[in-house]
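Note that one protein chain is taken out, while the other chains of the complex remain in position.
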Amino acid sequence: MPLGHYLVLSGLLFAIGTAGVFLRRNLITLLLSVELMLNAVNLAFVAFGRQWGAVDGQIITFFVMTVAAAEAAVGLALVIGLFRHRESLNPEAFTSLKW
Amino acid sequence: MTSGQFDAVIPIICVTLAGLVVLLAEAFRRKGEHMPIGGLAIIGLLGAGAASILLWDSNAESFGAVTADNFALFVNLVLVGVGILTVVFSSQTVDRDRLPAGEYYAMLLFAIVGMMLMGQATDLLVIFLALETMSIAVYILTGIRRDQQQSTEAAFKYFLLGAFASSFFLYGIAFLYGVTGTTNIERMSTAIAAQSMSGNPMILLGIGLLIVGFAFKVAAVPFHMWSPDAYEGAPTIVTGFMSTGVKAAAIAAFVRVFLKGLDPMIADWAPVLWWIAAATMVVGTVVGVAQTSLKRMLAYSSIAHGGYILAALVVGTDVGKAAILFYLAAYALTNLGAFGIIAILGTRERANDDLRDYAGLWHTHPALATLMTLFLLSLGGFPPTAGFIAKWYVFSAAIGSGYYGLAIIGVLSSVVSVFFYLRIVVMMYMTDRDARPIPPPVHPVAMGGLVAALIGVLYLGVLPTRLIDLAQQSISTIF
Amino acid sequence: MLTLAIVTPIIGAILLMLIPNRDGSKDALIRYVALGASLAVFAITLALWAGFDSSAEAAAFQFVERVPWIPAFGIDYSLGMDGLSLMLLVLTGFLTPIALLSSWESIEKKVKEFSIFMLLLEASMLGVFVALDIFLFYIFWDFVLIPMYFLIGIWGYDQRIYAAIKFILYTMAGSVLMLVAIIGLSWMHQTMTGEYSFDLLKLYELQIPEGTQYWLFLAFTLAFIIKVPLFPFHTWLPDAHVQAPTPGSVILAGVMLKMGGYGLIRLAFPLFPEAALYFAPLLATLSVIAIVYGALVAMVQPDMKKLVAYSSVSHMGFVILGIAAFNVQGVQGASYQMLAHGISTGALFCIVGMLSDRRHTRQISEFGGLKATMPRLTAVMLIITLSSIGLPGMNGFIGEFLIMLGAFKWDPRFVVIAALGVILSAVYMLWMFQRVFYGKLTNDHNTGLPDLSFREWAIVGPLAAAAIGMGVVPNVLLKPMEPAVQRLVERVQARQPLRVEAVLPESLKPKPNAPTAEKQTPARPQEVAPAVRPVTVAAETLASRNVSGGGR
Amino acid sequence: MASDALLFYLFGGVTVLGALAVVTQRNPVYSVLSIIASFFGLAGLYVLLEAPFVAVAQIIIYAGAIMVLFLFTVMLLNATREDAAEWDRSHPLYRPFAVRVGGVLAVLLALQLGWALSRTSGLGVPIDLDRPAVSSVQELGRVLFTDYMFAFEVTSILIIAAMVGAVILARKRDE
Partner (left out) sequence: MLALIPLLPLGGFLVNAFIGRRLPKSVSGGLATALMAVSFVISVMQVLALAAMPPENRQINQLLFNWIAVGDFTLDLALRLDALSAVMILVVTGIGSLIHLYSTSYMHEETDADFARFFSYLNLFCFFMLMLVLGSNVLVMFVGWEGVGLCSYLLIGFYYQKQSAADAAKKAFVVNRVGDFAFILGALLLVVTFNSLDFNTMALAAKAMPVETGFGTLSLITLLMFIGATGKSAQIPLYTWLPDAMEGPTPVSALIHAATMVTAGVYMIGRNAMLFEHAPMTLQIVAVVGAATALFAGTIGLVQNDIKRVLAYSTVSQLGYMFLAMGVGAYGAGIFHLYTHAFFKACLFLGSGAVIHALHGEQDIRKMGGLKKHIPITYWTFVIASVAIAGVPLLSGFFSKDEILFETFVEGHQLLWVVGAVTSLLTATYMWRLVHLTFHGEERFGHSEAHGHDDHHAPAQPAIQAHGHSGAHGHGAPHDAPWPMATALVVLAVGSIVAGYVNVPHAVGGHANLHEWLKPVFNATNCGQEVTTGGLAGLAIAECTPIEERSGDHTALELTLMGVSSLLAFAGILLATLLWLKNRQIPARLAAQYPGVHRLLLNKYYVDELYDATIVQPIKVMSTEGLWRGFDVKVVDGAVNGAGYLVSGVSVVLRLLQNGSVKTYAASMFVGAVAVLAYYLWR
């Protein structure tokens, strides 16, 4: 398969991730969208790595996964914290900081 | 350790160890026992500072991914200063706000580790990891006042948007990797230079996405919207830390990536950054005008200052790079001082950051008011403060390369910014105190920190030569 | 020595900071310390005068101090003075103690801080006048704003905050563009000579392309004419003046406005001669508008301070006119007018301040017939009024006459309009004088107002004496300035065509059958005046340097 | 080759559909489950790219660990239904605006990426022609612990920070 296909797929995934940020009214889904975006990047890395015939692409995905895990942990902790304050997961409920 | 493989990372190791020690100390601390945790943090930071000084001019490299060139060391020193001042100011706020001291200082130190690494890393992947380390620590610091919804909310917004930005950033790295086959900045530069790539859409995509990622971290318009909220919600002293440390680290990495790795493409990215810098300067100042919360106001001011730094980045000459370094140092001292004062004046219940809280401050806390005034004047760019020299340096760089437009936008927006800085002064000096409770007395350690910052600000304003020379040396060694 | 002059007030300010005075118990001590410091500065300026060599052959700048400051950019801490600086230094040194004295009754709260700000202000103003490095110049220039901002904002009247902010933003908006131009200039020096320099003397030698000059000149000039202030950039002045406390107004009008004129003479014109030539008619046009406009608006002001403020607009218009002409008479006149205006307007503000201290109002309509209760104040006010309207024999006249002379040699059309100011100044000043001091005591509050106290004598006495003295023996001040002005004018004119009889219509040009003077005017007859001097027919000759030192 | 293409489209389809399901589901539980499905698709693609170790890691770490964390949180908060739309219509910037803009932007972004790629030369060439793939776990480990050793160490700090942070943030409020 040509590299272009993978990249287009990755781009599509990335765009879907960004769209998710807007479409959903749930903090957890927002986090999932971010995960989608990271996975899109991972796909690109692996594809590029394959293109260059090097392992770097694959290795970088490990790091990305680690980061994603760390982010997920912190993000979910924050979601829990927020939920404790307002009993809501709607991002629109958290606009006490503005202007 | 003579010129071992680890030389370049000694400063980072120092801070990391300090972070771990702090964490352990907290773990072994009995309830109610007082422990000089902040002192431990300072020792670690001083170690890092000493190491940075010792490494000066050594150009040590470690692991092929970390360098200790003067540029990085300069940034390290700024970060050490930021860290120490933050720790010093925290002495007043940690107990008052009942923060978990060990974790707080540990996060602070881990954040600094990330920041230092951002300056020192020569590999995009390491930069990304460092960025994440720093970011995660700062997210946590932002949300550390779990009892306040605002704090958590700020942390979440910052986190979510930061995560997006990281994705963009990472995607950018992916494209650059795809084009050049490496994430090492040096090699990337060579690869780009080897084959003319200015028309390659992939590399342009990579550059664009990297710009987004970096611009987010330095809170450049239009990627700035998280910063006022995050700054307002975070504990004040953390805000100060964020606005200086995070910015310094992000700029350091920005400079390294763009002026070293992507230098061959400068004709492609400079125009974009030109617009971003201009918009940042303008929007930062203009929106700051309407603010009534001091923290928010300084958040916008911080955005604007990011714009000035970006302007120097656009220029990209040696003068510009040195100007960036000088600006970072001057701005760090000044802004931390200002935020330190706000932090000191806060209480557990309220941040006391509304403009009206400052009415008549001169009458109740003349010393604090005077200090605040001087910091604000420095932010506004009045002589004889560091802020003036810094701005002059940046504009000088811009004008020297013919960027008159940027310089004029810059000076005019600094005039506008003076308006809101002076509003604070007006409140402190020219308005009578209303019936608000008088804030608590100042912790002597914190006061010492403020005075030290002030001395720094004035020293850099009156005798900037040493730092200018240092900045010039720093950039001349690597670029 | 110059550093000493700048540092002395700073030391004074630091001393004041060390005096604990939370409850105001040490106010008296603080006032004496501040006064002492300012008097010391005055003494230093006088010593500078005494040590100044005013002969035409003397070095351009004297008492030069030069220490590298930011060598990376060729920025020096470089001070020096010529006659022009000297006179402004003396003016500053003279007015600051007076302003401090005038604060003794009008400033009651936060005396310490007030005095500190006054001394800092003095230091920075002195710095502006002696800086030979334009970077240093800009630093002093900008710093001046800060103490003045506080003086207006803290100790001013009702609208003080608006006025203070307007003042600082207005003037800053102008000066930041100058900063851009200054940097641009230094880069130009770097490109042309390969070394960074902000040294004024080196920059003078720069051959800047004309198109660039225009922009740089405009940037510089905008900063200066806002400070002066020139129509239509004058609207900050009435607000700032009216709202400032008396000492602030005195310094503002007395010295700060002069920074603008000084800047034009010292920087804008000699640095960019071609541009200056190009824009001079524009400046002159604005200046004559300012003269008439300021006077007309002053005429209808109900508030005394505002009236004086607008009169400043008018008078400073003359200064700009003289500078725009940029020949020896014009510039000398402008410099002299700056000094004269410093004295008379300073005194006017002092007197208005005294009235407003007594009555807590400055509305003219609140007064009337004050001569009956305060004859001494009236007498002093009269002297100052006359000096302000340029009565011959008083300080105002010399400057205005020389300015008009200089401008007339350049382009008489401007002078015709400017001379209207002569009429109008009499109208508004005398009208105010009449409404305040003449007539019957109609307002009961005005009965029994105390006349001048001893301290107030100490304030207005020297001012009035100076006003008369400057009119009678102007040469004392003109002479030291002459070589400096001569040099600057030559510098500019060397790059320009002669600016003489440029516009005099053909029919009005004098017939050339009178013997044209030799370039070397013979030594002027000393004792027997009428001995016929060769008639130089309307030629502002470049080489007319041997202007006879009239000393005998 | 044809089977490659078939598999690519199959896995790609699963991935994309899963992703779309993530962002269109109102129930977060379904979203989490959809993303797991999408990850399986990705894992398949990694296999196609001759990166089996990554594929396995994708399943084990991502689908197995991280997503379980998500699922756990969803359950913990017992927020299986998304809040009803409660836009603040009084606000001048009527909230759905952001949503619409965001949607448009996402499409634009996709188009931009696609266009950029379409203009890049050399992307149409099949990947596996010139260079051999490196898929051995041994090689992977060697590189990871030599060239990427430092990065690996850095992640340790990252993880400590995240861990401690998550603990602080999620801890019960009363101390």
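Note that the chains are named A, B, C and D in the order they appear, and that numbering of residues resets to 1 at the start of each chain.
In this text, a contact is a pair of C-beta atoms (placed from the backbone, for glycine too) under 8 Å apart; a residue touches a chain by one contact, two chains touch by 3 or more.
As the structure is a prediction and not an experimental result, all values here were calculated from the model.
Counting contacts over the entire complex, the absent chain touches A, B, C, D.
Within the set B:268, B:318, B:354 or B:469, the residue that contacts the chain not displayed is B:268. Check C:14, C:47, C:416 or C:465 against the missing chain and you find that the one touching it is C:416.
When you scan D:19, D:77 or D:106 for touch with the missing chain, the hit is D:106.
From the set A:21, A:54 or A:77, the residue in touch with the chain omitted from the display is A:21, counting the whole complex.
Interface residues of subunit B facing the missing partner chain: 156-157, 160-161, 164-165, 168, 201, 204-205, 207-209, 211-212, 215-216, 221-223, 225-226, 228-229, 268, 271-272, 283, 286-291, 416, 419. For subunit C, the residues touching the chain absent from view are 166, 169-170, 232-236, 238, 293, 296-297, 299-301, 327-329, 332-333, 369, 371-372, 375, 379, 382, 386, 391-393, 397-398, 401-402, 404-405, 408-409, 412, 415-416, 419-420, 422-423, 426-427, 430-431, 434, 437-441, 473-475, 478-479, 482, 486, 501, 504, 507-511, 513-514, 517, 521, 524, 526-530, 532-533, 535-541, 544, 547-552.
Looking at subunit D, the residues touching the absent chain are 91-93, 95, 98-99, 101-102, 105-106, 108-109, 112-113, 115-116.
Here, only the chains that are shown with their structure count from here on.
Centroids of subunit B and subunit D (each the mean of its C-alpha atoms) stand 30 Å apart.
One simple way to say how far apart two chains are is to compare their mean CA positions; for subunit A and subunit B this gives 26 Å. Centre to centre, using the average C-alpha position, subunit B and subunit C are separated by 44 Å.
Looking at subunit B, one finds that residues 125, 129, 132, 136, 139-140, 143, 146, 152, 155 touch two or more other chains. Multi-chain contact residues of subunit C (touching two or more other chains) are absent.
Contacts from subunit B toward subunit A in the complex involve residues 125, 128-129, 132, 136, 139-140, 143, 146, 149-150, 152-157, 159-160, 163-164, 166-167, 170-171, 173-175, 177-178, 181-183, 228-229, 232-233, 290, 296.
The touching residues of subunit A, when paired with subunit B in their complex, are 7, 14, 17-18, 21, 27, 30-31, 34, 37-38, 40-41, 44-45, 47-48, 51-52, 54, 56-57, 60, 63-64, 67, 70-71, 74-75, 78-79, 81-82, 85-86, 94, 96-99. Against subunit B, in their complex, subunit D makes its touches with residues 113, 115-117, 119-120, 147-151, 154-155, 157-158, 160-162, 164-165, 168-169, 171, 173, 175.
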